[in-house]
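Every protein chain except one is present and positioned as in the full complex.
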Amino acid sequence: MKNTFGSSVTVTIFGESHGDSIGAVIDGLAPGIKVDDQYIAHMLTLRRPAGKISTPRREQDNFRIISGVVNGLTTGTPITLIIPNENVKSGDYSQMKTVARPSHADYSANCKYHGFQDSRGGGHFSGRITAALVAAGAICKFALEQKGIFIGTHVKRCAGIADRDFGDLIQDITCLNEKPFAVLDDEAGLQMQEAILAAANQGDSVGGVLETAITGMPEGVGEPWFDTVESLLSHMMLSIPAVKGIEFGAGFDLADMRGSEANDPLRMEDGKVVATTNNNGGVNGGITNGMPIIFRTVVKPTPTIFKQQKTIDFSTMTDAVLDPKGRHDPAIVHRARIVQDAAAAIVLCDMLALRFGTDWLNSPERR
Amino acid sequence: MKNTFGSSVTVTIFGESHGDSIGAVIDGLAPGIKVDDQYIAHMLTLRRPAGKISTPRREQDNFRIISGVVNGLTTGTPITLIIPNENVKSGDYSQMKTVARPSHADYSANCKYHGFQDSRGGGHFSGRITAALVAAGAICKFALEQKGIFIGTHVKRCAGIADRDFGDLIQDITCLNEKPFAVLDDEAGLQMQEAILAAANQGDSVGGVLETAITGMPEGVGEPWFDTVESLLSHMMLSIPAVKGIEFGAGFDLADMRGSEANDPLRMEDGKVVATTNNNGGVNGGITNGMPIIFRTVVKPTPTIFKQQKTIDFSTMTDAVLDPKGRHDPAIVHRARIVQDAAAAIVLCDMLALRFGTDWLNSPERR
Amino acid sequence: MKNTFGSSVTVTIFGESHGDSIGAVIDGLAPGIKVDDQYIAHMLTLRRPAGKISTPRREQDNFRIISGVVNGLTTGTPITLIIPNENVKSGDYSQMKTVARPSHADYSANCKYHGFQDSRGGGHFSGRITAALVAAGAICKFALEQKGIFIGTHVKRCAGIADRDFGDLIQDITCLNEKPFAVLDDEAGLQMQEAILAAANQGDSVGGVLETAITGMPEGVGEPWFDTVESLLSHMMLSIPAVKGIEFGAGFDLADMRGSEANDPLRMEDGKVVATTNNNGGVNGGITNGMPIIFRTVVKPTPTIFKQQKTIDFSTMTDAVLDPKGRHDPAIVHRARIVQDAAAAIVLCDMLALRFGTDWLNSPERR
Partner (left out) sequence: MKNTFGSSVTVTIFGESHGDSIGAVIDGLAPGIKVDDQYIAHMLTLRRPAGKISTPRREQDNFRIISGVVNGLTTGTPITLIIPNENVKSGDYSQMKTVARPSHADYSANCKYHGFQDSRGGGHFSGRITAALVAAGAICKFALEQKGIFIGTHVKRCAGIADRDFGDLIQDITCLNEKPFAVLDDEAGLQMQEAILAAANQGDSVGGVLETAITGMPEGVGEPWFDTVESLLSHMMLSIPAVKGIEFGAGFDLADMRGSEANDPLRMEDGKVVATTNNNGGVNGGITNGMPIIFRTVVKPTPTIFKQQKTIDFSTMTDAVLDPKGRHDPAIVHRARIVQDAAAAIVLCDMLALRFGTDWLNSPERR
């Protein structure tokens, strides 16, 4: 399906960094869901570059909803939103860049698109496209909140500095969803930002780890094969630029644990089943068990750096040296976190609509 | 799509641990591909429990191909293979187990299937089902090898013991595909097996990390959104029971690297583009770059252990204690590795057929 | 998706006329649905050739359910049923038939499968495969009946003889579902059978029109684009061998009607909305309106006839003459009707599960 994701609720994204507009079509959302422009704008603001640690490209992300919403409510038919690209220097149009930036998509895209790809500013591969995903996901995330399902992501690790672990999830999520730099420990956050600046000053970049928590998901959602909760979330997250790995619950730490440590004991609490630990991250056998869904992704360091790098020119198929000028993000992990929230929201809406029917997201019943 | 995976080449799996048969339908494979029964049997043997470190359930996995193959060649229409379940004690039929085994699918499955799930031996959630996936994947893996694409997986880590890193990939893959216990360093392998036995003797279990290498993939395969190579492989791998995470290339280590370390410089070698390092695991922007695809998954410790565990009874919704008897696998990571090979082969066949057309897998051209 | 149909409830079919077995996998059906072997057997009997007007190939269609059903109830995981091919002469194996039977798939299949297709008895293109579809659809049809949704098909026209129109739908459907030769007017049925025999005696074959009625479908099911009720039913029906057209409600007669005749006036009846006429066949804007769904398909005359026909040999690419011996069905329209019922049931189950959630088909609520 390429640029479309989902079975019952689907999202299609489009656009290029220096094209006319980027955007998304969200189809299959229940009719009557409130679409809150402020909420969308807020999430776009959290994604937008800001301060010294981000690219100086600054756009207002003035999204426009051009279908599927009447009087602020979803109609049930496709919602299309577009975000015009501003701040684009059209002088770049003519020259096709053929010196591949290492660890960017330049070379692999050329293998696939044979030189016809839009190479201006990364084209369809640009992180810019994630703004469309954020806007689409914002609509989904808001809808989920009306059903008591909350999503929050923090920068768990950046440039070698760790944030504290999740504590009270509802409180932490609420707090994160307001923060421009999403950490639970602000002291750690300041250190991260200093480390990002330090790397930037050396023309370098840093990576990090994002951790997402989802509360309120009904149990019994997901499939044993192949559409496990982990599979669908991974499918989505691993398509976010720069994300190179994902782990659920205790994740890779499970490798060195014994079953007796790793297993999550169950017990009854207020008539509900709860797990004493959550090493499985809320999913057993691919299906939600009612515990919070917890996952972490790794975001690689921004490949654009300001150091000489060995590479090739794919027009001449010869060795080349790249010596980039200008200014880019020395880190994107702190911006990617809101992309991860939005992306997760899309996946959850799809799973829930498939499980409980297309009206469920706007039904009064809670889990 | 639930129990079906893929767009152009699809695999549907079915069956329960103690049902009549398990099996798979593979659709969309090019006509005229050789189906090598020995090759399939060999892969099933590598998956089968063996020795002291595995469950004593021993079955021959006498698969039967009941459609789609004539004279040992694919017809181009659906290939169905079934593996009858032998060694099944039918006395278990009557009692529905309602005491949830911690970190198994028992409770979450009950939330989804309302008590109608087949609970005998784990039912559709049993690792047994992976035999069908291995058989299906074996057909795909053999086909890929005719096109110069090779896949191999080793136990990178188990019970705290690490295998050596990949060296010469073709040589290592060839070697691994013959080994019952897939390590590159046999000494480490022996230590792992001892550690597994030690855990077993304490009624406990261990987990591990699997690392897969894929060589020979053409460049320019995969999509920028949402069907990146990483997304499709993750989707598949995270549906394998007990797999809780995946990482590509340098994976989570990228979090602490700087761009200048993480970026993979390119250079020309014999007229081809090669990367000096492979921190991106063969994929940029979701698209293959011609380098080997490298990924690792984490396999959690087998949840079945022989220790008392706190849990709940979901028929009565009360606290309960589980005190299991019998014998199960104290580790599955060494068996899961062939599942990972098979699963990867399915994903690659699908991506290649979508990219180059349905005949490509049986065309004479090499990349 | 090729041999798989559906989004939420999916059916995958496999097998060849002279292979080991044919069969189907049904995935996504709600757990706890009764699977009635007698009901399946009954539908298979109605499909099976019988009497002088059918091929003498007679098989018991001893289907076996090998997964997904425990104690006669669906588990919610994939249901696999296989029907072994009996009565197959294995002597045919060696020779590939390369003289194309006109209006069969021989030549087009060879273009697609390059000679690797199973050509014995039509292989995967044989009407035999429809037995698997009937068995799968029988499970769905039975489930729908528990929800008050009924499907029936009659031979509206055959060899120039017309059956009477539908009258009381529930009564007509009930009656048709028991009849070996499904007509509403038995006199017309006898004439049809005589006409079929007459054609057979001349080595020729006849076609016909099937009309299907569906009652009890909830309103508000289907999509405006592209998955309209008509689209999904057409997609399925036009994949049944020999079906070359479909029309809903007044169908092609609408071409010569004026809007004032064609429009279906609405009125209230017992608190429900009903249409005075049903020229739209129960669907407006792609969505059910609560009226019965009515559609007709055309079934072409069986292409196998016992007359000399001009054709080509695709191994030598030369002109050839086909002079077939043996005995085949001089008509299939009276057998195809149960295929149409089964196929419709699959489509409805999928649409309903997508609309109302995966549990709906086994929920106590009626529309």
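Labels for the chains are A, B and C, by order of writing; each one numbers its residues from 1.
We adopt the following convention: contacts are C-beta pairs under 8 Å (C-beta built on N, C-alpha and C of every residue); 3 or more make two chains touch, one makes a residue touch a chain.
Just so you know, these numbers come straight off a predicted model, no measurement behind them.
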Hidden-chain contact residue, picked from the options C:9, C:129, C:183 or C:213: C:129
Contacting the left-out chain in the complete assembly, out of A:43, A:82, A:339 or A:354: A:82
Contacting the left-out chain in the complete assembly, out of C:29, C:44 or C:105: C:105
Full-complex contact with the absent chain, from A:2, A:164 or A:272: A:2
Residues of chain B (touch criterion as defined above) contacting the omitted chain: 7-8, 77, 224, 354-360
Residues of chain A in contact with the chain not shown: 1-4, 7, 10, 12-16, 19-23, 25, 27-28, 31-32, 64-68, 70, 73-80, 82, 112-118, 120, 123-124, 359
Where the unshown chain meets chain C, residue by residue: 1-5, 7, 13, 100, 102-109, 111-112, 124-125, 129, 157-160, 199, 204-209, 219-228, 230-232, 234-239, 241, 243-252, 254-268, 271, 273, 275-276, 279-281, 283-290, 298-305, 307, 309-312, 314, 317-319
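We adopt the following convention: only the chains that are shown with their structure count from here on.
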Taking each chain's C-alpha mean as its centre, the one farthest from chain B: C
Centre-to-centre distance between chain C and chain B (centres being mean Cα positions), rounded to whole Å: 38
For chain A paired with chain C, centre-to-centre distance based on mean C-alpha positions, whole Å: 45
Shared-contact residues (touching 2 or more other chains) in chain A: 7, 224
